[in-house]
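Here the complex is missing a single protein chain, while all its other protein chains stay put.
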């Protein structure tokens, strides 16, 4: 095991895959010479050179359009969209072109590409650099959607995303970049579509993603220690494909479900999982399904305000307790 | 009462509001001289002249940026985005600028603007001209989201949207343009955020929107006549603000909820309503909550294929029957 | 990296008249486009084509000229007005008409429709219906060709109206700085849908007057002269293939009909229509070939062969079944499924 930061795991994954396959290329703004604004891509230019690791202008439509065109003609491109909020300036290429073209063409072409992006709040960057958009992506047929919570998963899931024959949106939670964790030595690949059961309990199932995972774990500790409530915590890891099997198994056992998501309230992935359970597992439920989310608001910039709106371990605890009432 | 088509109700509403308020202006591609590609805006140029009704280049970011800038400086602009799929090329202006700026500015400015668009499938236009994106809009804090199902509602809700001090995305379902209905004479305004109970029943609540409303009504007829099942049908009309009161009242009574939505499966407005009910009305439920949606796929072009994927009255009936088992 | 040096203009100036065989092929290709599109029009009128459709009647010289100049393994990208551009790459007419009619024999089995024709095996990398979107995608295919050192060139067709959307400019700058082997072809037919392009554009020549903004040579040609289009295409393709980077070519042309099925095109002044009908690329080329001593009989034979081909294609498509409903949800993912859960 090596200790890597979540940040370092990004370049470790890309390097692992670029060594393995010459068709893997990587483009984005300031990803080459500067090593990325979050320093997630340091060393790649040195190792792989400027033909494979290439800085671009501020032209997100061109970046993703080029990525798509390269993917359909034999390459395996990776693109960085610096902050996930910026997907809005190139959303057409993602949702109307990349996501639909294989289907429309009756399967004539595939799009083995990955778009990485720094997602989410907690860094006091204000409303245009903090949004969580994993639910935007989940709502679009034709996109796979991954959001790791640990360094090991960053490396393993990103490697799997690069190998995947379909378009993957890979969301790195920017406030996790500094966190460290054990990452297996050597080649490390974690299959997409397998949720991770981080802790098993009998009273309630807490389902979380990315930065909400450590908060859910902390909440589970508190619930156990202070309230004698035993919680299962599941890291969803990938929203598409979605591991309903693992989630359903746990909910069948505990009878109670709490989702913890960072995206704004309405139409989040929590709503999707909640309604899946309300439809398919209704008779196993012992109480309401509770969603903990950021309220349906943009994120404010000041630290006190941002902390007040994002789901905290305390808020998770409070919601579980409400359910246990 | 006058008989108007859904299409004619669009220009009727805009004309009504332009007569009332000189600050209402209207821009978009081919909306002036050509009267709109769906002929929804015929006559407006003649009555209000080229300063107030203005054709633009194919520059959706400029169209919506200009709309935003005008709204924050005293006008009440209406913009047309010809097909809702095209929101993807100007999504940034909608979600990062229009939706966030009032909040970020601590309430310094308001955005009394409306963006109209032809939404949805059924016209055999293929995957890039048929998508339903009301769920994209609902997921973004700061946007009001309206989708009428009848000519009367087109006129009344569009008028209300134009008067509303906040940004409203107004989705016209393109396959309804040819449908006709009674519209009250004289000034007609229908407040945003009030669902419409079209039919009251005791066994199940069917919640639908736009083109799904007539299908839900047809399904309710069949359920009554062929299966003796009595259904309430609610036209949600506006997703934001959402009339949870009316929906909850009905579900409390019937104990069963079926949502019928045109958008693709994942993270639709049906999931949102389902999870609201699963959280707040759980104990009133007598069975699973069922969502009827288009599958999580783009829309195919051929008529047979398109009809196969969009929710039909038959599919609604089948789902209600499943629930009644 | 910049090239405003007149390389293309120089190559055009040096180009010689194509040999007779090539000219007959250009003629055949234009006639095939013309007759297929006319047939598509008839099929609309009979309601055998649903939805919408955008014909390129009158613009045949552009597709034919480029099609003839391209290498078999080059890539083409076109728009919703892309039937001609697809046909000239060798795609089956039955596949095209079948797709327009939503039949099983359609190029995409009915899943794409008129606006989305595509045939990977012919290098037709798709028809795109969001204005401007295919321009960066074409740059990407060119980037891939450059990376793979395959010598392929991507050719990307679009309209005058497309020059006012952001993706147009992003693509040109991107292609220029990376010296990508891509040829951008703006078919200026004077209208973006119903609106005259001059009314919404700050320059006179919507593409050519913007070339210098991306360090490119302004190229503006008569798009109804197929010999000239062919020469220009050769020049731009050669330039791209020899590593000299992208080109932007504005061709002036005109559509004979309305923007789409719904449009009778009444907003166009009668004199304008009449003037352009006189410049019909098929009719004028036929005359030019006759003037050059080619006998009418050879041309008549071509016309008859093309007409028979169109008849055959229509008949096959008419007799083809609607697509099986089994495919309505397939092929979202590479594994052939559209499953999003386990």
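Which chain is which? They are A, B and C, in the order written, and residues in each are numbered from 1.
Simple rule for what comes next: a residue touches a chain if its C-beta (ideal position, glycine included) is under 8 Å from a C-beta of that chain, and two chains touch if they have at least 3 such contacts.
Nothing here was measured: the structure is a model prediction, and the numbers come from that model.
One chain is not displayed; in the complete assembly it touches the shown chains A, B, C.
Interface note: of B:40, B:96, B:274 or B:319, the residue touching the hidden chain in the full complex is B:96. Here the missing chain is touched by one residue of C:8, C:115 or C:172, and it is C:172.
The chain that is not drawn here is touched, among residues B:142, B:156, B:298 or B:311, by B:142. For chain B, the residues touching the absent chain in the complete assembly are 25, 51, 56-57, 59, 61-75, 77, 92-93, 96-97, 101-110, 112, 141-142, 165-166, 193, 240-245. Summarising the interface, chain A meets the missing chain with residues 29-30, 33-34, 37, 55-61, 85-86, 88-89, 123-129, 265-266, 295-298, 300-305, 308-309.
In the full complex, chain C touches the hidden chain at residues 1-2, 164-170, 172-173, 176-177, 199-203, 209-210, 212-216.
Rule of thumb we're sticking to: only the chains that are shown with their structure count from here on.
Of all chains, the one whose mean C-alpha position sits at the greatest distance from that of chain C is A.
Centre-to-centre, using mean CA coordinates, chain A is 40 Å away from chain C. Shared interface positions of chain A, defined as residues touching 2 or more other chains, are 92, 96, 103-104, 141-142, 240. Each of residues 108-109, 111-112, 116, 128, 130, 133, 166-167, 327, 332, 338, 340 in chain C touches at least two other chains.
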